[in-house]
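The complex appears here without one of its protein chains, the remainder shown in place.
As written, the chain order gives the labels A and B, with residue 1 at the start of each chain.
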Amino acid sequence: MSDNLLEIEKLNVDYLVDKGEFRAVKEVSFSIGRGEIFGLAGESGCGKSTIAYAITRLSKAPAWISGGSIRLDGQDLLRLPERDMQKIRWKRIGMVFQSAMNSLNPLMRVEAQFHDVLHRHTGCSRQESRARADEMFRLVGIPAHRVSDYPHQFSGGMRQRIVIAICLALKPELIIMDEPTTALDVVVQREILEQVVDLQRSYGFSVLFITHDLHLMGQLSQRIGVMLKGELVEVGDVRQISEAPLHDYTRKLWNAIPQIPGKAHLSGVPA
Amino acid sequence: MNFALQPILAQKKAVAGLIIIVVLGLMALFAPVIAPGEPAARVGRSHQPPSVEHVMGTTKMGRDVYRQFVWGARTSLAVGFATGIAITILGTAIGLIAGYVGGRTDAVLDLVTNAVLVIPNLPLLILLASFAGTVGPMTIMVIIALTSWPWGARMTRAQTLALRNRDFVTASKMIGEPAWRIIFVEILPNLTPLVGINLVGSIIYALVAQTTLEYLGFGDPLKVSWGTMLYNAQNSSAIMVGAWWDIGAPAAGIALTGLGLALLNFTFDEIANPQLRSGPALTRWFRLTRARNRQLEARR
Partner (left out) sequence: MRPQANPYGAGPVIRLKKIERHFGAVRALKGVSFSLFPGRALALVGESGCGKTTCARIIARLDRPTGGALFFRGQDLTARGQAKDEHLYRKNVQMVFQDPFSSLNPAFTVSHHLSRPLRLHGHSAPRAAFEEGIAQLLASVGLDPAVTKHKFPHELSGGQRQRVNIARALAVQPSVLVADEPTSMLDVSIRKDILDLLARVKREKELAMLYITHDIATAAHVAEEIVVMFAGQTVEWGDTDSVLANPAHPYTQLLLSAVPDGRPFVRGDSARFLEQAEKVRSLSRPESTVIEQIGPNHFKRALGAAT
């Protein structure tokens, strides 16, 4: 049994167009270890989101997986029939996408949505879901009594935390996060991601963290992969990538984000 | 607006629809050439089935059905298209203004739209016709136009509201474009697919409304149109005596026109909503996905 939870080998994903196809992901290979946070960086159109959808086999037309393998604990997900794949989604691989905060049903109370997901995947009772929801809310720092509120009563950042809570409730082995905080303020972003890091430490799940912000990635990930036009141009330890990037594009991406001159720190809250 | 025409021509359905309409239109236009003579003239024995001499047979009064069909197309298509265009212009203009200006203007126009929406078209026409005796094509056109625009106005208003909040409209305001220019030059071109749908729907509606009136006997019996053909056929109990061609010809004319327009409509729908587009790539994707799913199931 290898150390790696997820192994992607020579993945090819094409977008079918009227005359032929356009290769969006070209022979991409990388692996994510158990309990590791792996960051996938790149700009729009580089293929990083395409990979996220491919792993969960949720690729929408016209994206077509034309080659390669995606092994979860040795089992190739691309060779699984849909029925088996359904058992893997959410239970073993969780997903948090950019607009996930908008994917909560506006007409249902949050506890009901928790129960919906938990019951479908574990068959637990309403009391059990409620207890789990209370626990998860505490973990993501939202007062537990709010579990019976409706989604619109929470801010965008809190809704994103609720989605992460629902995701974690099923104790998946891998969580894929695709630009989970891009639409949120920098303070809320930090709140959420610091929490993710702590939860990851307690639960031991792996994270595939996708974003265009290399600096942000540097704060979370142990290893980083950089994508450009469908190809993985550099993969490595976060230290190495930030201090001595090998590829020109990595350097360009790293330098493109403006830094605050002489940054100050949060020294303390005045009385 | 070259970006609007290209997708139309690329779709097979649209091309088929366009061909049908163009053929019918040309037929009507060249009536004197392809069906010379007086359509009301008595040319044969009564209720003759289609033959070499009379391709579509004759009516009870001995008139050539084919000649009536071709000349009748002139009136029916002309009134149908003209009325359809009038309905679309009215509805689009009102919807645009209501959607863009908003406020009190919108409230007033909304009230008017709802009021007109409630008016039952045909009963009103029938009422007016029974007072007037008979109603000529012009009058029919005006009354249908004045009572059928609300549906299009509603659609246009909704779409205009959506576009009004887009940044390019705000940008136009900021560089100082006058309101009328923003409505008719900046916003309107973005509504082309919607106007297309509106136009097609209105023409079909107008054609059927006009025909219905004439069928019920409110048309001008002296003018030949598909509607009056149906009226005459009905009055001469064509079906009962087995003269199917008498009713069949005008009915086929209307059905064909409707078909042509409906095919065109699909395309406007697809332009307006790109998700409906079924290009060859999408078909290929579905085929491949189905094949793969079957393969994976078999492996279990």
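Following the convention adopted for this analysis, contacts are C-beta pairs under 8 Å (C-beta built on N, C-alpha and C of every residue); 3 or more make two chains touch, one makes a residue touch a chain.
Note that the structure is predicted; figures quoted are calculated from it, not measured.
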| item | value |
| --- | --- |
| Sole residue of A:G67, A:G218 or A:G236 that reaches the chain not shown, by the stated touch rule | A:G218 |
| Sole residue of A:H121, A:R190, A:K229 or A:H247 that reaches the chain not shown, by the stated touch rule | A:R190 |
| Chain A residues touching the omitted chain (full complex) | 43-44, 141, 185-191, 193-195, 197-198, 201, 212-216, 218-220, 238, 242, 252-253, 256-267, 269-270 |
| Residue numbers in chain B that touch the chain omitted from display | 1, 3, 166-168, 170-177, 186, 189-190, 192 |
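In this text, only the chains that are shown with their structure count from here on.
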| item | value |
| --- | --- |
| Contact footprint of chain A on chain B as seen in their complex | 279-282, 284-286, 288-289, 293, 296-297, 299-300 |
| Chain B-facing residues of chain A, complex | 16-18, 61-62, 64, 79-82, 84 |
